[in-house]
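Have a look at this one before I ask anything.
Missing here is one protein chain; the remaining ones are kept as they sit in the complex.
Each chain gets a letter, A and B, in the order it is written, and its residues are counted from 1.
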Amino acid sequence: MSVRSWLKLALAAFAALALSAISLAGAVADKPDPVADANAFRNYFVKKFPNVKLEDFVNGPYALNEDMRRQWLEKEQFPPYEFSLEMGKELFARPFANGKHYSDCLPNQGIGIRQNFPYFDEKEGKVVTLELALNRCREANGEEVISYVGEEMAALTAHMAFTSRGKPFDIKIPNDPRALEAYQNGKRYFYTRRGQLNFSCATCHVQNPGERMRAEVLAPALGILNALPIYRSEWGGMGTTSRRFTTCNSQIRGVPLEPQADEYRDLEYYLSYVSNGLPISGPGARP
Amino acid sequence: MASSIRVRAIANGEITEVQTLIQHPMDSGFVKDDKGEFIPAHFIQELTFEYDGRKVFVADWGTAVSKDPYVKFSFKGGNKGDDLKVSWIDNKGATDNATVKIQ
Partner (left out) sequence: MSMIGSTAQIRLCCLLVPMWLIASTVSVPAAGSEAEFKAAFAAAEAAEKEAEGLRNRWTATEAALTEANKAADRGDFDQAISQAKEAEALAKASIFQDTNEKDAWKNLEIR
């Protein structure tokens, strides 16, 4: 009898504590503070993996698993993404039917700028990713758009990433409530559970980095976009950020949204911002 | 740019270390395309490395080898500046070869 009432009391106190934590969390989350978010994000992973150098997080599972790291370093001498990279360089240099090039649409002729994407376009009021910018360049020059999940887009973004290797992510959030909203949307998407498996991005990449999901070792969310696009052995080829987002969705049994949907653009914005300062390591190679 | 073969050979004392990356679909014949039809098997059957007129490495491959295969091996001998020849033939009779100087 006394045990039961003690349990009741404990449960009530527990629930009260939990509820107050939630309401506190709610109050804090009402006004997004990206700078504080990014600091907390970074500190979480640095604390979780004290032996990993900050810039090494961009190497995903290789930063967390010795055996995989050794195999990866060996392959990097002759990386599997070389063919795609070469194709990307050629595609980038190829003129459109009207004689113009991708370099005419992009700052600094498209060289060494990958670390500035995505950015918030204040005229449009939306986030613009690298893939989106490339297809818009095509459209503006009378060309048909290419698939966001196909080989060509992967090769193009691989080439652009390569010209930015080593440069730190430099994502800006302008003093514009719409930009803050996009950032917050991306953050919310990242932590929201979805799919029949009821996973959020955070379930794997915040709660379980370094652990195994079937035969794969999960990458930490910090620096996770720095290596994209990636040559995945599983795919037998190079794949874009869009491909990674959509396939992650279907893997947790959620119907993927269309590539470059607002949600994905905002997600890329958030994930890139919280990895500011970490170097671009793309194109990457993964199992 | 038409060659499917990337090769690098480095002389290291008594041995030469060779790395190769070959661009080839290596279709197993078990994968279906968008229309639901099998993509026919298309794979490298024999891969050969020759040095100084003799074969230093020969691989008999089948459908178990993945797309864009990577090979790394060492052989005894090989001097800096000498030629190393790589060649392959696939099940459709297509071939390619490349010659590289040992570094």
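Descriptive notes on the structure:
Here is the rule we use: a contact is a pair of C-beta atoms (placed from the backbone, for glycine too) under 8 Å apart; a residue touches a chain by one contact, two chains touch by 3 or more.
No experiment lies behind these values; they were computed from the predicted model shown.
Taking the full assembly into account, the omitted chain touches A.
Contact with the chain that does not appear here is found for just one residue of A:N65, A:Q109 or A:T203, A:T203. Checked against the full complex, the one of A:G112, A:G210 or A:G254 touching the unshown chain is A:G254. As for the chain not pictured, it touches chain A at residues 14, 17-18, 21-22, 25-26, 28-29, 37, 40-41, 44, 187-188, 191-196, 198, 200, 202-203, 206-207, 250, 253-255, 257, 261, 263.
What we mean here is this: only the chains that are shown with their structure count from here on.
A separation of 35 Å divides the Cα centre of chain A from that of chain B.
By the touch criterion stated above, chain A contacts chain B in their complex at residues 74-75, 77-80, 82-83, 86, 90, 233, 236-237. By the touch criterion stated above, chain B contacts chain A in their complex at residues 1, 6, 8, 19-21, 23, 66-68, 70, 72.
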